[in-house]
Every structure is written in structure tokens, then in C-alpha cells.
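All protein chains but one are shown at their positions in the complex.
Take a look at subunit A:
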Amino acid sequence: MFEFVGERFRQILFASWQHFSLVAQCLILATIIAVVLATLVYKNKSLSSLANGVSAIGLTVPSFAAIGLLIAPFGFGVTPAVIVVTFFAALPIVRNAIVGLAGISPSIVESARGIGMSRFRTLVTIELPMAWPVILSGIRVSAQMVMGVAAVAAYALGPGLGGFIFSGLSRLGGAKAFDSVLVGVIGVVILAFILDLILIGIGRLTTPRGIRV
């Protein structure tokens, strides 16, 4: 095991970095998509429940199958990996964003409108900042989940630690195959832990004292 890590240390570091970078970038993209989607639907009850339903069903789709399906139109490489990771990352964020935005007291929104804030300004300066802690907890759930999804993306020759897992699994029983799988799995767990710490830090920095629990 240590021998395996020692031999391929630079390679592991590079794959870890790529894995992390894929997840982080997809998470940002997913957050933007999810928040935009949530702001479009949260005022409307039936649209909100439709979005929540889609998000619930979406989470039941096996990520492995999803990536397999995407290979046909997009081929191998980064594109299908990004699509799948972003898709799965967006699901929990959409739900939380809708809950967060809908949970803001109507009197707050009314008082914002009452002192002359436009609909858009109210959304950007009042509603989204107030919903932010809830959205961020959705992002944290997403981050944990898509760390694993990103590993599966290696099946489509995407970047990241998934390569160690797949190459190990395909030669199981062979020399150092198990070590390879183990390195992939432990790497993913460590990365997930680091990302969560970072997100907690972001939460501390971006949540005003007035709405901290």
C-alpha cells in the first residue's frame, strides 16, 4: 500500500487535484443553475412541487447509468463527466433553495417592496442572502454526494481518482489491484472531508451574524 502510494505519489496528487477541481467547478455551476431555477419556481406552488418531484426522481437515477447514457451523444472525456456531476449536484441545491426562499416571511418581502426595492433588487439583496444558509447546507450535501459521482465519471475516461478505482477493479486479483482501488476510495473520502471543511469556512464567512443560528 505505502509502496504503491510512494511509487505513484505525483500521479495520485495530480488525480486528486483533478478530482477536486472537477467537483468544485461543477458545484459552482450547479449552484448557479439551481438558484436560478429555484427563483423561477418558488413563488408558484405547483411549479415548486414539480421541481421538488423532479429532484427526488433525479436522485434515484444511478449515476453509473447516467454516464453510460451520455457517452453516446458526447463521447468519452470531460464533457459527460461535467454534465453528470453538475446534474446530480444541482438536485439537492434546488430543493434547499426553494425551501429557503419560500421560508422567508412575506412581511420582510413586503417591507422591502414597500420602501421602493424592485422585484429583482429584493431577490438579490434580501431574499437570496436570507436563504443563503439553507442553500449552503444543500451545497454541502451535494458536495459529499458528487465526490462519489465524480469517481464514477472515470468510466467515461473523465478526470480524477475514479481512474484508480476502475483500473484496480478491472484487474482485481492482479498485482496491486486492491491497493489501487483503496487509494481511489480513501482519496475520495479525504477530498470530501477537505471540501466540507472549506464549505463550512465559506458558511462562516458569508453568513451575517444577524441570521446565524
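Simple rule for what comes next: contacts are C-beta pairs under 8 Å (C-beta built on N, C-alpha and C of every residue); 3 or more make two chains touch, one makes a residue touch a chain; residues count from 1.
Here is the rule we go by: contacts and distances are computed from a predicted model.
Not shown: a single chain whose UniProt protein name, out of "ExbD/TolR family protein", "Betaine/proline/choline family ABC transporter ATP-binding protein", "Cation efflux system protein" or "[NiFe] hydrogenase maturation protein HypD", is "Betaine/proline/choline family ABC transporter ATP-binding protein". The omitted chain makes contact with just one of the residues A:Val85, A:Ala112 or A:Ala154: A:Ala112. Only one of A:Leu13, A:Leu40, A:Ile57 or A:Ile211 touches the chain withheld from this view, namely A:Ile211.
In the full complex, the hidden chain is touched by subunit A at residues 107-108, 110-118, 121, 126, 129-130, 208-211.
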